[in-house]
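These notes are about the structure you will find just below.
Note that this complex is displayed minus one protein chain, with the remaining chains in position.
Read from first to last, the chains carry the letters A, B and C; within each, the first residue is number 1.
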Amino acid sequence: KFDAVMSVFLVMIFLFIFLPIIYMLSNPGDLSLLLDKEVIDAFKTTLLAGAVATLIALIFGIPTGYILARYDFKFKSFLEAVLDLPMAIPHSVIGIIILSFIYGIDIIKFIGRYIVDNFWGIVVVYLFVGIPFMINSIRDGFLSVDEEIEYVSRTLGASKIRTFFEISLPLIKNNIISGVILSFARGISEVGAILIIAYYPKTVPVLILERFMSFGLDASKPISVGMILVSIALFAVLR
Amino acid sequence: KFDAVMSVFLVMIFLFIFLPIIYMLSNPGDLSLLLDKEVIDAFKTTLLAGAVATLIALIFGIPTGYILARYDFKFKSFLEAVLDLPMAIPHSVIGIIILSFIYGIDIIKFIGRYIVDNFWGIVVVYLFVGIPFMINSIRDGFLSVDEEIEYVSRTLGASKIRTFFEISLPLIKNNIISGVILSFARGISEVGAILIIAYYPKTVPVLILERFMSFGLDASKPISVGMILVSIALFAVLR
Amino acid sequence: MLKVENLSKIWKDFKLKNVSFEMDREYCVILGPSGAGKSVLIKCIAGILKPDSGKILLNGEDITNLPPEKRNVGYVPQNYALFPNKNVYKNIAYGLIIKKANRLEIDRKVKEIAEFLNISHLLDRNVKTLSGGEQQRVALARALILNPSILLLDEPTSAVDIKIKENIISELKKIKHIPVLHITHDLAEARTLGEKVGIFMNGELIAFGNRDILKKPKNKKVAEFLGFNIINDKAIAPEDVIIKDGNEGEVVNIIDYGKYKKVFVKYNGYIIKAFTERDLNIGDNVGLEFREETKLS
Partner (left out) sequence: MLKVENLSKIWKDFKLKNVSFEMDREYCVILGPSGAGKSVLIKCIAGILKPDSGKILLNGEDITNLPPEKRNVGYVPQNYALFPNKNVYKNIAYGLIIKKANRLEIDRKVKEIAEFLNISHLLDRNVKTLSGGEQQRVALARALILNPSILLLDEPTSAVDIKIKENIISELKKIKHIPVLHITHDLAEARTLGEKVGIFMNGELIAFGNRDILKKPKNKKVAEFLGFNIINDKAIAPEDVIIKDGNEGEVVNIIDYGKYKKVFVKYNGYIIKAFTERDLNIGDNVGLEFREETKLS
């Protein structure tokens, strides 16, 4: 009886999420719109920027996650808090922060040219919002690797670097995959910061917004469906 | 030596996040702009909508998390995947999904009036994007409560409901708090879906975007700083 | 009086197969290897699991379908499961508070039971600061305070070290007024505490009766679990093997337990376990004499 009441809440919240999504997927509108050159370009831009940002996040995330998992040092929890901050700051604010910084510091002002309304601006935003997911996932991976395993490897003659590549890294393969997917997915979702930093080249979420504003719901539906399918596919791999 | 190289990556990524944020906080621009009536109204709208959405998320999240933690049933993992979907779908797409659904189903079309460009539209979006955080946090809480404790309570004469309120719920207090903060913070961050569903009444992130588009960076800086402070404060409580 | 009739249950990887037994106001120990599903039996009796088939009667009443809160059984799980957000006093008083007993009575009973189990000095403590042995006593007090019709103990000494184990056993011996069903994998516990003893393997209760069944295993599986030597179809307890001079056997391993040594002797192609106080070395030749043998069916 008690459980039945509880289940009612579960079913209601499930339907709240499920019905709109399933309705959207079954009423995608005119899918031929997806073949529009602007749409294809937007998908290319989004996925490429996502891939580049995720690669950078991976390169920085592995050493960062390792150090955070294996060492204690002063201000470590402050440092961890800062690394998580991009998850807490509102999306449009992130755009303002990055832009203010670039235009505020004289010696890096020149970078603005490569960032504002530029492909690399998209990459920077994606990296900024996605990196915490990468770091946390990889740090959790290293934390789950028993340190005794690394110790044994070393007593058997493997140096620290050798142990890292031979033992630790292969053991966190799944965490690396989930870090990659999460930070990629977080990146390509972003629109608030992108509107501020790099309206052009248009990413898919920006294009959806633009089509909606200019031509209404029906014009943005098919593109949305395409984007949902990408997200769900990524998500399915993750699970 | 190996660790030193690793640490360089950590420091670089730390600075990438830290410097822009600290620069922003130390160059907030003209803070008196925060006293502008439109700004104050936006803060009121944002925080109120966030609070209402979080309350609803809590009411649904507790039973949902409990059922997910305590029972196995067919399609459970499918159900959990759906409940996580709002985290995976790009922000502007979420707006399109909700709007399409409301306008697509005849018998609920009337709701549109209370959603589009309306306070309740903001609440719906905040709830949609925030609920997965609430559910996951509460489910993890119940999972961490040893079931034997509940069993013992029952053999001591407490019914299932009594045990729930007397034993289980107090034990997950911290998970409830973190669920509340995470879903609240996720809500008030949102801008992509809000632009589509409820441009008015303006939330802070929307206002920041608008000021930036109309008056440039300096007009949006002080509001951004205000919003960052709110986020950091929430975040500090969470840790 | 507890009567279990043809109880069957499959739960996770464990199963009960057609378990039947009957006990009175006595201390009953069910002995079985870890992971044999003994806890499933206790959980069915406590009402936490619903049996797939079979019946449970407590003092003549059929309780098979009653929820746990209506059974009046005392349950002490393996990890004690103290309420971490309540202090020791509140843990012990919990059952009475739920039953809305009056405050004076609660106070009196908590103090009484705390005295009985030597934990009066712990009443204000946070349960997270207690040692394993202390937690065990608090869990016991919490279950006993309601004067249950039966006390169910799930491996009460598995989480504590040997010294505390001996202590807990001595506390458990004091419980005389309530029937106890105690499950364990520890042979010494069964020998020390059991007025009735059952042997549980692979989901089945393969022997049940008075303490003597530990001395006279009925079949090979029981004999092996009890650590008997098996020669052809006879079982010989290690304590019934006497090491003497001779050379039919060769010592292959010795473990020194202080008071005596456990020796493993190669004898006619068998490895025979025995105890001795002699000073032997690996490789020594010895003779063996079997004081008592049990024929296996």
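As a working rule, contacts are C-beta pairs under 8 Å (C-beta built on N, C-alpha and C of every residue); 3 or more make two chains touch, one makes a residue touch a chain.
These figures come from a predicted structure and were not determined experimentally.
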Next item on the list: Identify the visible chains that the left-out chain touches across the whole complex.
Entry: A, C
Margin query: Considering the complete complex, identify which of A:V11, A:L58, A:V82 or A:I167 is in touch with the unshown chain.
Written below: A:I167
Checklist line | Candidates C:A237, C:I272 or C:L296 - the one touching the absent chain | finding: C:A237
Margin query: In the whole complex, not just what's shown, which of C:M1, C:L66, C:A101 or C:L187 touches the removed chain?
Written below: C:L187
Notebook entry, point to check: Touching the left-out chain: which of A:Y114, A:Y151 or A:Y200?
Noted result: A:Y151
Notebook entry, point to check: Residue-wise, where is chain A in contact with the chain that is not depicted?
Noted result: 146, 148-149, 151-160, 162, 166-167, 170-171
Item checked: Contacts of chain C with the absent chain, listed as residue ranges -> 34, 161, 163, 166, 169-170, 173, 187-188, 191-192, 237-239, 252-260, 262, 264, 275, 282
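In this text, only the chains that are shown with their structure count from here on.
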Note to self: Measuring centre to centre with CA averages, how many angstrom lie between chain A and chain C?
What the structure shows: 54
Next item on the list: Using mean C-alpha positions as chain centres, tell me how far chain A is from chain B in Å, no decimals.
Entry: 17
Checklist line | Multi-chain contact residues (two or more partners), chain B | finding: 160
